[in-house]
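Here the complex is missing one protein chain, while the rest keep their positions.
Going in written order, the chains are labelled A, B and C, and every chain counts its residues from 1.
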Amino acid sequence: MQVQSKLMSLVKNQNFVLLLIFIALNVYFASATKSYFQVGNYFNMLTQNAALLFTAAAATLLMKTGNFDLSTTANLAFSGVLYAILAGMGLPLTLAALITLAAGSCFGVVNGLLVTRYDISPFIATLGMMFIGGGVALLICDGQSVRNGLPANFMGLMRSEVLGLPISILIAAVGVTVSWIMAEKTLIGKYAMAIGSNKNAAALAGINVDRVVMGLFILVALCASLAGIMTASRIGTGDPRVAEFFFMDVIVAIMLGGTPLTGGRGTVIGTVIAAMIVIVIGNGLNMLGILVFWQTVIKGVILIVAVTINEKFSFEKLRDQATPSKGDAGAGNGQTMEEWSLRRGNIL
Amino acid sequence: MKKLLTMAVVATGLTVAPALAEDKIVLGKIPYTLEHSYHQSIVEIFADHAEKYYGAETIVVDGQANSDTTLTAVENMISQGVDAIALHSPDIGMTATAVAKAHAAGIPITTTLIYPESKNAPHIAPQEALSSHRMGVVATEQWIAANPDKPVKVAILDFGGFEQVVALRTAPFVAGVKSIAPNAEVVAQQNGFGNTVKSMEIMLDILQANPDVNIIFGANDDMALGALAAAEQLGRGQMDNGVPLTEVIAGVDGGENAMIKIFDPSSSFKLTHGQVRDNARAEVDTMVAMVRGELPMDSWMEIPTLSQEIDYWNTSLAGAQRFLQENFSFDGSLEELLSN
Amino acid sequence: MKYLMHYLQTDMQKVILMGILAALMIGLSIASPNFLSITNFTNVLLKVAIIVIIASAANLLMITGNFDLSVGAVLAFSGILHAYMSKHGVPVELSILITLIVAMAWGGVNALTVSVLGINPVIATVGTLFIARGFAFLIARWDGGANIMMGLPRDFVDFGRDPVFGLVPLAIVVMVAAVAIFIFIEKRTALGRKAYAIGANLKSAKLSGINTVGIVALLYVLVGLFAGLSGVLQTSRVGLASPTVGKGLEFDVIVAIILGGTSMLGGVGSTFGMVLGALVVGFTANGMVLLGIPFYYQTIAYGVILIGTLLLSQKFGTRAKA
Partner (left out) sequence: MTRTSDTIIEIRDIKKSFPGVKALKGVSFDVARGSVHCIVGENGAGKSTFIKILTGAQPASSGEIRLNGEPFAPYHVSDAIAQGISCLYQELNIVEDLSVEQNLSLGQEKHKFLFPKRADNLDKARSILANFDESIKLSDKVSNLSVAQKQIVEITRALVTDCSVLVMDEPTAALSLGETTKIMRVIERLRDSGMTIIYISHKLSEIFEIGDSVTVLRDGEMVATQPLKGMTQTDLVRLMLGKVVAEQYIPSTGARDETVLEVRDVSTRKLRDINFDLKKGEILGFYGLLGAGKTEVAEVLFGHDCRGEIRKDGNIINMKSERDALRSGFALVPEERREEGIFGLLGIAKNVPLMNMKTVMKNGLVSGKAERDLADKYIDMLQIAASNRNHPVALLSGGNQQKVVIAKCLNRDSDIILMDEPTRGVDIGAKQEIHNIIRDLANKGKSVVVFSSELQEITGLCDRIVLMYDGKVRETIENGENIDTDYILDVVAGKEA
């Protein structure tokens, strides 16, 4: 009996379902093409997507507060170009990286200010920053990728290994772990969840909501900026047009991983598994030699089907059982209509 | 589970997984982006040639015009253990990285059109600059012959600052123009995003600001076609049986869409240049030679291919027909299409 | 005067947009001698026509609190499908009809996932985006290339290029019609009233007996229809169907709508404001090309206008209310 109920609860656990999907995909690809199931290939996948993994992990915390960032792609491109320009000017790489991170974190500051201080919705604020950042990235290099005067060790960051592991995988592991600790072990995760679930309650409990949201915007910006540095170092040039769909991949991974756009719940683990699923599908389909256009179609189908399963099957049943009768549910949501409307009246 | 099932069904339905047979040579081809017909054709001819002459397998992974994706494709091919890689990269710096990675894994690699400054691998070099220059010359000559009183004004649509596009296409073209008309002026240069619709919109604005533009260069045919559509909308875009009236338009690639306009005596899109077949063959031949040890894989060698210049005045219809057949697997008749 | 004050209070954002538009007009007239001409205005209108046609429907959809990120892909797909069918012997009129029906089916997919199944529109419509875009490329490939141009019958192009009454380009006529239709829906029909109600309070709308699922689904289908229509118009006008068109169009549409004062949460907004928003974006881009400014400044300007307008309207909006 007990085993059975434990099994049932495991099946209903979203992360477990995701993990099963991940394993099944690996089994399928491994049996379909022999070049898939190899250590080298997994290293490749992780190195190539290290930036996605730790950015998505950090952005999960932000999404838990009900906010998200569309400007990560722009930040990544901008940071990569800036890092290459600074390195090309002869600055020591560490200094160049630090300056780049500082500049990249400005994206977070502006996003955070627009969202917290000026009450602009995160979609619009970060969309605006996506345009501005993307433009600035092209502007500072005049549209040409930067490779002049790069020092010989420019690519050292991504080439070096520690204990036989590529450094980028280690960075991803550390980044994901830090985000996981922040989400599960520190107050930041709890506060983020409280803010996404009931902003009023969080504020009235004495949480400085604006500061938490602002901090998380900066955290995500720092990750995107680091992602830019890593990408520049990986491809050996500061390219303003790199990783076009980074922001979309980040958001897709988070949402597939069970964090809704409105926040309030979600796990870093779920995001990471979901990101790995996306990565594995991309890699596996390429290994199978499937035409890129079909890959696009398959990606779309999987996205819709996976989210439908996530929302409709495993999760909703859980919710149904947990939610008490309608009469009780009423007073839950802290944001009142009045506040909404007044805020909207002001913004739009 | 449902998802898995969908996955499995879709995947098995579509896959012809290339079996990596031991004795066969396996070639990896990374096109710039399959979104353009030029690259779709080159992939086709590449695979065909590799199979026919060497019995070699071809694996294609799209670079999607993005340096990150392209490098990922290179890395994956290395881990798949292909015998050689042909790379048409979007970025010079990234190309150096890719070549270094392939060499580190002991895999020969060729570059096409874009080569690393390290110059340490064979390079397929379509002589685009030459043909671009020639187009500039021909276009200007034709314009001046027909309209000696109108000073030459050039408008250019490019991809927004790619340096190799400047080196191989736009700069030589302008140089060609200036070699005939030293006072010629480039009055507008904008990003056409390689896209017909965007190019049309932007060219409308350019022609609004500079109605006296009379030579237009699109850095690919799609952009040249967009420029033509814009000109046509403004009642321009015309020639009197090959005599320039409003402007002369030039493009690059030489696909059938462009060709049909170029050989239409009343359209002002009149020049292009391109090369698919020779590039593909040169790539395959070089790769196989390296695999067989006939060529060193890590020393610079330039394999020039002719990017054939085609224009209304100097190329015969039969020549154009042959060009299309050789390069774009064209199986129709240009003449028939023109008479429709 | 009193009317003006009231207007200032309730529609600050539109006033700001009109201000920006006026400033653009005056500035560009001075800066570029070629700005003030009928052809230039026609050009700008043609450029914003596609955005406005789709945004007319998408605006009402956003008023219900939903949005559609797949419009660019559906536009590309429809253009390719129409070209493919026309090229392979289907009469142009029939081809347009079929294309529009298929476009509505794409809207139907969104309607099913978002409205009926209740999936978040971000993920659901991005899924549709991928699928439609992938098939657009595949159709072009089945035709044997990367785009379709050759072999298109003459009346295919004539449809998009022949001006209506020999005066106005068809795209502009359709744009005006679309705007008129949706202003009409917004002001004078039960559908419009109910759309606002759904956006203002979904639960109340349900309990008031409004068919919320049906109305949102209908609007998704309409957005699909207008995206398809735009695809047909654009392809016909350019004379070439390419699967790469319309990339980023979804953001153009949303920016125009948001600039126009529609809230992403629904309940407020107007077609008229959206038109203003589209015009501001259109004239800014036009002006920058006229002045020969590199394209990346245009991207920056886009973002600055978006955020700036919202900040301004917030600032003056609150003052006017106080």
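Here is the rule we use: a contact is a pair of C-beta atoms (placed from the backbone, for glycine too) under 8 Å apart; a residue touches a chain by one contact, two chains touch by 3 or more.
Note that the coordinates shown come from a computational prediction; the quantities given were computed from them, not determined experimentally.
In the whole complex the chain that is left out makes contact with A, C. Which of A:G80, A:G104, A:G128 or A:G264 touches the hidden chain is settled by the complete complex: it is A:G264.
Checked against the hidden chain, the listed residues A:M193, A:M214 or A:A274 yield one contact partner: A:M193. Only one residue in the set A:L19, A:L91, A:A201 or A:I309 touches the chain that does not appear here, and it is A:A201. Only one of C:A111, C:V268, C:L290 or C:L310 touches the absent chain when the whole complex is considered: C:V268. For chain C, the residues in touch with the chain missing from this view are 187-190, 192-194, 196-197, 199-201, 203-211, 267-268, 318, 321-322. Annotation for chain A: contacts to the undisplayed chain at residues 182, 185-188, 190-191, 193-194, 196-198, 200-208, 264-265, 322-328, 330-334, 336-338, 340-342, 344-345.
Operating definition for what follows: only the chains that are shown with their structure count from here on.
Counting C-beta pairs in contact across B-C and across A-C shows that the higher total falls to A-C.
In chain C, 137, 141, 294-296 are the positions where the chain touches two or more neighbouring chains simultaneously. With touch defined as above, residues shared between interfaces to two or more other chains in chain A number as follows: 138, 143, 291, 293-294, 298, 301. Here chain C touches chain B in the complex through residues 32, 34-35, 37, 39-40, 43, 46-47, 137, 141, 145-147, 149-151, 161, 234, 237-240, 242-246, 285-286, 289-292, 294-296, going by the rule given at the top. Per the touch definition, chain B reaches chain A in the complex via residues 2-4, 6-8, 10-11, 14-18, 20, 34, 59-62, 64, 66-68, 71-73, 75-76, 79-81, 90-94, 96-97, 117, 160-163, 191.
For chain A in complex with chain B, the residues that touch the partner chain are 21, 24-25, 28, 32-35, 38, 40-41, 43-44, 47-48, 138, 142-147, 150, 155, 231, 234-239, 241-244, 281, 283, 285-294, 298, 301-302, 305-306, 309.
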